[in-house]
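Here it is: the structure, laid out below.
Only one protein chain is missing; all other protein chains are in place.
Showing chain A:
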Amino acid sequence: MMAEDIQAKLKNYKTAPFDARFPNQNQTRNCFQNYLGMNIMWLLPVSTSWQRSPDYSKPDFHRCTKVLTAKGADTTPCEWFRRVYKSLCPISWINKWNDQLEEGTFPGKI
């Protein structure tokens, strides 16, 4: 069911939607979180309506791929995070982080 919702969201994807976790001018963390970050909210129960709109139940892209591949599961939900970080993050930042991931010098915790 979740996969179909995400498929629908991906099909209608225009650009990264408003994320209530990052309502202000500084979107640096928004980009970084979607590229990597284990969203701390995903551990909390989804109680308030503003928490329900983004995918708080799913970790962000690279951890997402790692976790789901290890389980042998479909990594389609990760595609959502890939689209969002591609929309938000400058290409040079993504290339730099990708290189760091390959070299093993990436500063974030995956």
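Note that in this section a contact is a pair of C-beta atoms (placed from the backbone, for glycine too) under 8 Å apart; a residue touches a chain by one contact, two chains touch by 3 or more; residues count from 1.
Note that contacts and distances are computed from a predicted model.
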Can you pick, from "Cytochrome c oxidase subunit 2", "Transcription factor IBH1-like 1", "AP-1 complex subunit gamma" or "Glutaryl-CoA dehydrogenase b", the UniProt name of the chain not shown?
"Cytochrome c oxidase subunit 2"
By the contact definition given up top, give the residues of chain A that touch the hidden chain.
13-18, 23-28, 30-31, 83, 86-92
